[in-house]
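Got a structure here, written out as structure tokens. Questions coming.
Note that this is a trimmed complex: some chains were dropped, and none of the rest were shifted.
As written, the chains take the letters A, B and C, and residue 1 is the first residue of each chain.
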Amino acid sequence: MTRYSVSVHITPRRGVLDPQGQAVGGALRTLGFAGVRDVHVGRYVIVEADADSEQAARDDVSRMCERLLANPVIEDFEIATVSAK
Amino acid sequence: MTVSARPGDPVITPALVAEHGLTPDEYAKLQDMLGRDPTFTELGIVSALWSEHCSYKHSRPLLRTLPTKAPYVLQGPGENAGVIAIGDGLAVAFKIESHNHPSAVEPYQGAATGVGGILRDVFTMGARPIAMLNSLRFGSLERPRVRYLFGGVVKGIGDYGNCVGIPTVAGEVMFDDSYEGNPLVNAMCVGIMKEDELITAVASGVGNPIIAVGARTGRDGIHGASFASEDLSAASDAKRPRVQVGDPFTEKLLLEASLELIRSGHIVAIQDMGAAGLTSSSAEMAARGDVGVTIDVMKCPVRESGMTPYEILLSESQERMLVVAKKGHEAQVHAILEKWDLTTAVIGEVIAEPVYRVTEGNRVVAEFPGIRLVTDCPTYTPAACESDDIARLRAMDVAGIPPKPEEADASWTLLSLLASPTIASKRWVYRQYDTSVRTNTVIGPGGDAAVVRVRGTNRALALKTDCNGRYCYLDPRMGARIAVAEAARNVACTGGRPMAITNNLNFGNPRRPEIYFQLRECVSGMAEACEALGTPVTGGNVSLYNESPIGAVYPTPVVGMVGLIDDLAHITRSHFQRAGDDIVLLGDSFDEIGGSEYLARVHGVVGGAPPRCDLPAEKALIDALLEAIASGAVRSAHDCAEGGLAVALAECCVMSRDEPLGADVDLNAWPAVPLRAVLFGESQARVVVSTPDAAAVIAAAQRHGVPARKLGTVGGKSLRISLGATQLDCALSRIDDAYHESIARLMAEMPASSTPELVS
Amino acid sequence: MKFAIVTFPGSNSDYDAYQAVVEQLGEQAVYVWHKDHDLQGADVVILPGGFSYGDYLRAGAIARFSPIMQEVATHAARGAPVVGFCNGFQIACEAGLLPGALLRNDSLKFVSENVRLRVENANTRFTSEYESGQLITLPIAHGDGRFTADEDTLDRLEGNGQVVFRYVPGAGDADRWWSPNGSARAIAGIINEAGNVLAMMPHPERAVDQLVSSGDGLPLFHSILARVAA
């Protein structure tokens, strides 16, 4: 068993209202960042877990996302990185 | 003008019609109304407006039988919310609404957007929301999925109401397997205004502009869109969401802006874009005013590009309103909304021609003969027939069920009932609700009804939702009467005179005769009780098709009661206040354990006839109680409900966790009634009162023909009940723990299948 | 005396603060819109409770950039009193008027109830009408009330008497620390070093009227009045 660190991005689904992203975008423009077009706010989750292989770690975390970490009705997830510790 | 199909719209086939929920007869009716075939856009509009949710096609004839009038009713059913006058030139607007299906799919957002919708219904009447209530039903908390739903719904209700800044002050939650796959989430809002600030959603004035206000329109929650996601437009995202996400922040802005707009005199009508969005809000406002309207969907502010008229008309994006402004006042309207950072756009106008017309730029994509669009909707009176199985359950000989060995210790039974999630304190729930914001909450959740003062007067409102679905299942007429009577009793316990109700009829599929039977009987029972108690119905909501693979939910006609306390000095709490006070029971106990929580929890039995609801007795009880309260003789009052007299007494002891007070009571007054029925039977029309002057309370009861007797005295560190050979002595600490901690324990036991806590 | 109550989009306890000042104290209060640049000559600024900007991103994070916050900062820098309740505490920390930050409650749940507090320092211009060590009951209603700062900051706050209110458990157990939200050292409210900016998670402005509350918030307002009158 090796310890892996797997990071995940969870983001509001396209088409789902993202009021948080809108509010932050508006605030940034008010602060003078005129070039800001769109902002999306999601979660960044790092799971440290023991697994037999990198692939196993990735698969485990995918299942964690499906079952708990992401809300499939309104969110998408994507495994960002997998690294042995 | 001629209507032309849009290039790319799907061809209308019988299958597409069926997918839109229209029967062949309804489709024929539509063709007849138009004198031609409808366009795809028109089909969408009609499918939304003639849906059960918008048209009440299976319930309208029944709803007409409910009493709706009283001198103080300013607005009965048919508007966004009902309105009653409460004196001093003030009025109260209130309404309840369900969000059952969205909450089953996504509990957090489903419940949150339910709260948002009902808030809008109230503030679009011109009233400032001052209190929220809810009524919830779930399956058993033993199951992870149920914990997930329960946790998510409670958090969704809390987060939304808290953020908007409206206290959630009362409600009810019950758990039963019948709600397993189909939880019920009903939210009620109460608002206050001056009588002359009342505004209705009636479009008028040819040439007046129609303005869309608030959030932009997105592709969320498009009616019936699940089937069409690929067909509609190739470019559209196949994963188009069906769940709407709420934005309480925008709602708060919308609330303030709407009230400012209404008070400004620049508008003639305003309505929430709720179910079926732009379509229903515009069509209903036009129909109420019997005027024509024209709307150009291209002028509607959208969130995504490439939206079709069909999508824009049927989107259920949240936090949007439709306003009919006075012609020439557009700039002032715009300025008010701008101040609150809200988007506005003039999207149409009121026209003289009696038509409902939708254009996409210059192309007419839908046109109906105005009011018929709303009035031509078919109504149905399906066959009704009671289910034999249920009739058999009701006839079951529950008295013959032998007690379990553990019941030899009556404290065991009492503690298991107190720990039953249906009876246990809902503190775990309402600790997540801001109850103190706006500083009007005199009595928050935890007692009988909530009490909210009316600023600037010496009055207060008493508010509560109630319904026991199990009673309604076993005997729908009786169960619905009880729902009204219990809500009224709860209101009276706090010193309030029951005034009027709103109601939410949660049922299964009405096309099944046994379900339509339940609906019909419940409405009759509700009508009888409202008649007898003098509480007209000012509005409500119907939610049908609440079924899952295991069957229909219990028939659950939730009652939301508003009462008036006309002197702040009369406000009465539920729990014992002072050691040494006498304990008096108003009302009588009978051999009635049918449908009880005792049978369900201890014996796993749902059966027998529910307790009888004697309406004149309920009325007399309320009058007697209010008279005793007004005379100053009553220190606390709490009615008997689920769990019966023993549970009511225990609740009186520990409801205040900071200052629990024990009691010493003798229940030998009913020798003919079996012991477990005296303790845990759920006979109606009973209230436990504590008083420094038992004689005065009993005298008041006698004047109204209400049986009353002294049961014992407040005091000590335990609840002691003597009944025949039984001597129950249960420490307050054990009662407190069972009552106050059991839901928290169940929720902590194991994580739900997903964590609502992750919601950012 | 004149109180300016800053209304941010999403404020909701601004009304409670207004009512407390006008109805209970009989003093003057004005709502100041967040886009304004004028405190209208107020003596005291209240940053009210609520969910400014929906609490999106972090509670108070966006509100601190509201135009009016420049005036609030100037007002505070002059040594004039600023008091923040609930969201006002979050905004004050985000704006750097007070040290530390307020994070999601450790229970991860919104918590609304009456809590018992101990007045740790009655020698401030906001608490002179209490006694040090006095136990009071105030409502809380927040999801992000976990006060957090590094150990040095916490030690400094303690050493300077800047910890003004602390959560304590129920009756008879006042010497232990306990917190409904996981706050460091059970801190419920702090004051700046200069002694003119106080903020707290509990709501004294909702506890000024016995009919709906304990009334224990009233001395805080009376302290403010007494100080300025003196």
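Throughout what follows, a residue touches a chain if its C-beta (ideal position, glycine included) is under 8 Å from a C-beta of that chain, and two chains touch if they have at least 3 such contacts.
This one's a predicted model, so the numbers in the text were calculated from it and none came from an experiment.
> Using the labels shown, and knowing each kind appears once here, what does the complete complex look like as a formula?
Number of copies per chain kind in the whole complex: A x2, B x1, C x1.
The rule we apply is simple: only the chains that are shown with their structure count from here on.
> Counting C-beta pairs in contact, which chain pair has more, B-C or A-B?
Pair with more contacting C-beta pairs, B-C versus A-B: B-C.
> Using mean CA coordinates as chain centres, what's the gap between subunit A and subunit B in Å?
Centre separation, subunit A to subunit B: 36 Å.
> Return the residues of subunit B touching two or more other chains; collapse runs of consecutive numbers into ranges.
Those would be 247, 249-250.
> Can you list every residue of subunit A that touches 2 or more other chains, as numbers and ranges?
19-20, 23, 41
> Within their complex, state which residues of subunit B touch subunit C.
Contact set of subunit B toward subunit C: 155, 158-159, 162-165, 247-250, 252-253, 340-341, 430-442, 453, 455, 568, 658, 757.
> Write out the stretch or stretches of subunit C touching subunit A in their complex.
By the definition above, subunit C touches subunit A via 53-54, 56-57, 62, 65.
> Help me check something: in the complex, which residues belonging to subunit C touch subunit B?
Going through subunit C, the ones touching subunit B are 9-13, 15-16, 19-20, 49-51, 53-56, 108-113, 139, 141, 143, 170-171, 203, 205-206, 208-209, 211-213.
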